[in-house]
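A single protein chain has been omitted; all remaining protein chains appear in their positions.
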Amino acid sequence: MNFELQPHTDAGHRFVTLAEEYASAFAASSEKHDRDNSFAAENIVALRKSGLAGATVPEELGGIGVERLVDYVAGINRLGRGDGATALAANMHIFLTWFVAREWRRARATEDRPRIAQWEEMLRDIAAGRTILSALATEPGHDLMHVVTEATRTTGGWLLKGRKGFATGSPAADVFVVACRHRNDNGEWRYSAAYVRADSQGVTNMHNWDALGMRGSGSHDVVLEDCPVANTDFFDVGPWGAYNEDFLAGNFAGTLGLVAVFLGIAEAARDITLKILQGRRATASRKAAIDRSAIHHIVAEIEIDLSASRAMVERTGTMMDAFFAAQSPTGNLPLQEMHEVMKDFQCTKWFVTRKAIETVDRALTLSGGAGYMSRNPLSRLYRDVRAGPFMQPFSPIEAFEYIGKVTLGVDPMVEL
Amino acid sequence: MNFELQPHTDAGHRFVTLAEEYASAFAASSEKHDRDNSFAAENIVALRKSGLAGATVPEELGGIGVERLVDYVAGINRLGRGDGATALAANMHIFLTWFVAREWRRARATEDRPRIAQWEEMLRDIAAGRTILSALATEPGHDLMHVVTEATRTTGGWLLKGRKGFATGSPAADVFVVACRHRNDNGEWRYSAAYVRADSQGVTNMHNWDALGMRGSGSHDVVLEDCPVANTDFFDVGPWGAYNEDFLAGNFAGTLGLVAVFLGIAEAARDITLKILQGRRATASRKAAIDRSAIHHIVAEIEIDLSASRAMVERTGTMMDAFFAAQSPTGNLPLQEMHEVMKDFQCTKWFVTRKAIETVDRALTLSGGAGYMSRNPLSRLYRDVRAGPFMQPFSPIEAFEYIGKVTLGVDPMVEL
Amino acid sequence: MNFELQPHTDAGHRFVTLAEEYASAFAASSEKHDRDNSFAAENIVALRKSGLAGATVPEELGGIGVERLVDYVAGINRLGRGDGATALAANMHIFLTWFVAREWRRARATEDRPRIAQWEEMLRDIAAGRTILSALATEPGHDLMHVVTEATRTTGGWLLKGRKGFATGSPAADVFVVACRHRNDNGEWRYSAAYVRADSQGVTNMHNWDALGMRGSGSHDVVLEDCPVANTDFFDVGPWGAYNEDFLAGNFAGTLGLVAVFLGIAEAARDITLKILQGRRATASRKAAIDRSAIHHIVAEIEIDLSASRAMVERTGTMMDAFFAAQSPTGNLPLQEMHEVMKDFQCTKWFVTRKAIETVDRALTLSGGAGYMSRNPLSRLYRDVRAGPFMQPFSPIEAFEYIGKVTLGVDPMVEL
Partner (left out) sequence: MNFELQPHTDAGHRFVTLAEEYASAFAASSEKHDRDNSFAAENIVALRKSGLAGATVPEELGGIGVERLVDYVAGINRLGRGDGATALAANMHIFLTWFVAREWRRARATEDRPRIAQWEEMLRDIAAGRTILSALATEPGHDLMHVVTEATRTTGGWLLKGRKGFATGSPAADVFVVACRHRNDNGEWRYSAAYVRADSQGVTNMHNWDALGMRGSGSHDVVLEDCPVANTDFFDVGPWGAYNEDFLAGNFAGTLGLVAVFLGIAEAARDITLKILQGRRATASRKAAIDRSAIHHIVAEIEIDLSASRAMVERTGTMMDAFFAAQSPTGNLPLQEMHEVMKDFQCTKWFVTRKAIETVDRALTLSGGAGYMSRNPLSRLYRDVRAGPFMQPFSPIEAFEYIGKVTLGVDPMVEL
């Protein structure tokens, strides 16, 4: 039997099959980009050409048609096995596409023709490989709900000003989705989102990403200096500094996708290690590796953690799908229930990203020193996988507070 | 949303609903049986009368009709929340019934009329509350595949001789399913199973169960001294000392049910503790419990482990159901694939029973000493939950060896 | 080599030798007191007669003369191996004696003749086995620095009123040391200590201890109802609700002694288990226990934790001794430095009591079910050892907050 993450629909199967096909190619160039600290640009080209970039574009608009998150994570997981850095960039784009497709469905439900047209154009461009999306969300020193990149109103639109970090995939992005804030007519801060072309005036990619791992992900800083945005590309999302529906809904998909990437890295480390162990024959002083009980013990620890991780990712995806399926396509999302889903998801996120780190660590132990050498891919996976817990939302520190508060019925927004 | 284990079919829903109804009654008498070290006989009477004892009897034979394991575990889980000791006894009976129902289906597929009649009678008796089953499997010093209780051939049948331990639910059992061995015509040891009425000649219940926890489970020793068995109640199962299909298939259901019991205990401890915490108001020197971040941290640890545990139990149940659904009703089961399913299940078993222990331990910590008092149910749950890892197959020591071997492609039967 | 806790002085050697002698006798009656929930009164008689009760009485006053904490913990540790409940009661008395001896030394340094005489009388009584001390400190719902047992001034003395819990050893106590509060002349709450004879008017032992473990420790509630105290037996200790020197100094000794008890329990569990394993011979289906690598693994985990625990207890004892040795016998103790010592100690306390629990748990696992039976001492140790983290100061919840605050330079008294 196959205990891997499995897609539940045909669209999911198509996504997974394609992702598996490209993952091995991505794996081949991982070492080079890691060593050179260079962006894996050719992999993004492959995403455009292969149709993978349109994974979450509806079929009628030319995409693969993945809508359910349980399918989404199965495909992203396969990309993560190939190359973590590319998978991060791909996930950034594919989850934003998923969100746009969701907006398109809502527009159709409310028969909002201008929006339908706007989203259809974007989704067709994505399916055709013409548009890659990237999010400009994170800002150093501010959490995601307290961004200070500012939008100020001008004639016919807005101007953006701020500095963003961790813009994964940014070197290949055609359009940035920018999290910002603006004041409404009452002078209150509002949370807003703006779609900005990467070649717009005032957008500067700093090309300064240099980190322990995920070196090929192009997670540069991007500076916005009076960058213009049309009114139709600007959206008021909710009150600034508070949870809102879109924030949670978007992060369900995007961050669960990230979790699936780190599971994929752990699975790759496991597979590499089993191959090493199976190749170690008996010597005068030693049994073959596969006959040593002390090795069985550590292998079992890996299997237990991977088994738990897969179960959690699949269950969280299924739960999120059930949550969305239960909502009216035109109504608001229930915030309290979203916190419950988010709480469950945060359990999954912390557990899986943590266990992925432990799995790669155990793989190193089993490798007996071989994995510590730069030429061994485990030495890269050990660095890549450590990025997992930092992915927002939430960091481990915040996650424990959040899970505890929601469980005990305390407002998660209140700082105690 | 509800993140508990959920049934997937109507039969499952009926089982869960009924189990929830009775669980609270069972909980009420837990303390007494624990204190007195007495068997919870009245709970087994309730199982008979309520129809719960027929949970896995097919509907057309008068039962609830649960066939899928994912439903099975959801119902057993609810019993575990009420009273662990009763849930163990109930699971012993319900899994044996599930196995008999499986045999009935196989007999129908092969049109084996005598067997169809034999199993139908038993299943109807079970559904009507007339027959409770219990297994006589464990023997001190021997693992489950190397039992030494011996069947010797006599005119028209067999005589059993041996001593069994951990006969959970035995005081209420009407029929024992005895794991034993016999020699075939070539003088080779074979693994065998015999159905024996509890009031048969030569069957002595030692009524000697006295343990740290699960005190109401009646897990006594039972001695068999020249106990007669008819040929029709005696089954050759496979070679002695080796894995066989029935052994694995039966344990999939039975042991996964046990795992669901321990998950239920952990859930009960969590619920008791949240109630305690929510009742602790602020004092001059202390914030309210629910406002303390150090408490959030431990609550979050509980939530993470319960979330992972539920996901694993559900996924393993689903996988087992898929495995059985893929088999021909008349053919043999594929042993190698069963080891893979068993490996995945052992990951679940170890993880969930271990995390259940840790959850009750954390509940004690959160209780701040209150849970250490005998009058607090946590002090019982702490003892009950520790039984989890001992449940066979496998103990933690064996499980790590088994998981490691199967993963590395080493025969799990070979002692290295 | 002997890796156990070792005494560093002759007095320490005498204490350890005597403790080892009596520990085995105490072990013999553990099961009975545990089963009957009865106080191990005969063990306290043995402490009186053997001279063990005078462990920390200076030699010139008839005692064994243990002054250094590194010696203290070595002796208490041996008692813990014999019987945890008796060791708790013994530690309660021996640490209070240590504290009185310290007061006696300070009185001599300041030539405070009345106090010298008062303490000498008490210490001689203790050495002669006439006086056993017990502390009335804990109150449900209040931490140790916020006790609400109240002393009100009367002519020539004070009246005490309050209810105390966890009065370990109280059935045998001759004198209680009561933590209470009173108002000074400015109406401010002060923290105070009173010495009260157990047979005083207004003192009622509720004889209501009934817990998961440590059942022979007599940790009853004691009610004080207008209990009179002479002025000479009443001490103003410092501001109420704040850390003070005596509180920290006393707890250094007393709580470190408790930690040594739980280490002793873990060591006992380890020894029992090794004996079980060494007795398990090979069978047809199994290697001998000592030849199984999966068993080596768990044994190694026990050894690692015990090794770390012993090292921590010894180092903390040595550090505390160095701290006290560096102080002027007449001056105040430096509170900030005491917090640093306390922080280090809390690391030890949490680690050792936690690892003791894990060690007994692993012993149960290694026992393979045998330890779960009531007749096996592991089933008692599993319950006794769980008391460790509850010992004050601090609970695990408080300890993490305290250690974090002191490390980061935040006032540990401030609730954040």
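First chain written, first letter: the chains are A, B and C, and each begins at residue 1.
Here, a residue touches a chain if its C-beta (ideal position, glycine included) is under 8 Å from a C-beta of that chain, and two chains touch if they have at least 3 such contacts.
Small disclaimer: the values here were computed from a predicted structure and weren't measured.
Q: Considering all chains of the complex, which shown ones does the missing chain contact?
A: Among the chains that are shown, those touched by the missing chain are A, B, C.
Q: Touching the left-out chain: which of C:Glu21, C:Glu150, C:Asp174 or C:Glu340?
A: Of the listed residues, the one touching the omitted chain is C:Glu340.
Q: May I ask which residue of C:Phe176, C:Phe323 or C:Tyr382 touches the chain that does not appear here?
A: C:Phe323
Q: Could you tell me which of A:Lys32, A:Arg113 or A:His142 touches the chain that is not displayed?
A: Among A:Lys32, A:Arg113 or A:His142, only A:His142 touches the chain that is not shown.
Q: Specify the residue from the set C:Arg108, C:Arg163, C:Arg197 or C:Lys287 that touches the hidden chain.
A: Of these options, the touching residue for the absent chain is C:Lys287.
Q: Which candidate, C:Ala27, C:Ala128 or C:Leu274, sits in contact with the chain we can't see?
A: With C:Ala27, C:Ala128 or C:Leu274 as choices, the missing chain is touched by C:Leu274.
Q: State which residues belonging to chain B touch the missing partner chain.
A: That gives, for chain B, the contact residues 292-294, 296-297.
Q: When the complex is taken as a whole, what residues of chain C touch the one chain not shown?
A: Touching the missing chain: residues 1, 3, 274, 277-278, 287, 290-293, 295-301, 303-304, 307-308, 310-312, 314-316, 319, 322-323, 337, 340-341, 343-344, 347-348, 350-351, 399-405, 407-410, 416.
Q: Which parts of chain A face the unshown chain closely enough to count as touching?
A: 141-143, 145-146, 210-213, 241, 283-287, 292-295, 297-298, 357, 361, 364-366, 368-369, 372-375, 379, 382-383, 386-387, 389-390, 395-398, 400-401, 415-416
Quick note on the criterion: only the chains that are shown with their structure count from here on.
Q: With chain centres taken as the means of their Cα atoms, state the distance from chain A to chain C in Å.
A: Whole-Å distance between the two chain centres: 52.
Q: Give the residues of chain C touching no fewer than two other chains, as numbers and ranges.
A: 292-294, 297
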